[in-house]
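Left out: one protein chain. Kept in place: all the others.
Let's turn to subunit A:
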């Protein structure tokens, strides 16, 4: 489904060069849930943003369904329609109601009729458990509700892959659970997911594979049991000692 080969992203600015993503190669199979963890500044979010072309990488290849993002003729808009993204800061459209947030891209990008888009939107709001807020503006919702709307908004495009960029980091602790529940449900339904998170419990419970990144490099890859009980690398051991 996703095949990243030797992806490198270099940030330059004020005379400093940072290799934010350094020669990363990752394969994600269809229906797989991959959790990327690592200390802040390790390049995991940048790598995730490379996968749907929000960040352009300097070298390497990323194939989504065998289409190369690095190829000049690739239409990134078409790729992005197939790859849903959920942000740390929700990024709901504040001037549109919850339902309009869900229907806009369906109509603009998928060219669905308004009636079909609304039907789909209501269905998804029901799925994430906030159908009663359909006509509210996002500012009236709690953080957890906003993030669930954001997930529904991405799902409305019928994506093949869902990317999550620290979806619970901006939430109050008591709201983390409701968002994770929605994500767990998605994973059970067989959605291909790549999740950047600090929620170790989620990683342990849901992930098929855990990728540990540090300083732009993939340090260790393994199943959750292997990674959380018996990591091979010294850097991973140190990290786990600090977060667990």
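Criterion: a contact is a pair of C-beta atoms (placed from the backbone, for glycine too) under 8 Å apart; a residue touches a chain by one contact, two chains touch by 3 or more; residues count from 1.
Convention: contacts and distances are computed from a predicted model.
Report the protein name recorded by UniProt for the chain absent from the figure; options are "Carbamoyltransferase HypF", "Putative glutamine transport system permease protein GlnP", "Thiazole synthase" or "Protein-export membrane protein SecF".
For the chain not displayed, UniProt's protein name is "Putative glutamine transport system permease protein GlnP".
Check each of A:44, A:80 or A:133 against the chain that is not shown and name the one that touches it.
Checking each option in A:44, A:80 or A:133, the one touching the absent chain turns out to be A:80.
Over the whole complex, note the residues of subunit A touching the chain we left out.
Residues of subunit A in touch with the missing chain: 52, 54, 77-78, 80-85, 87, 89, 91-97, 104-105, 108-109, 137, 139, 150, 153-154, 157.
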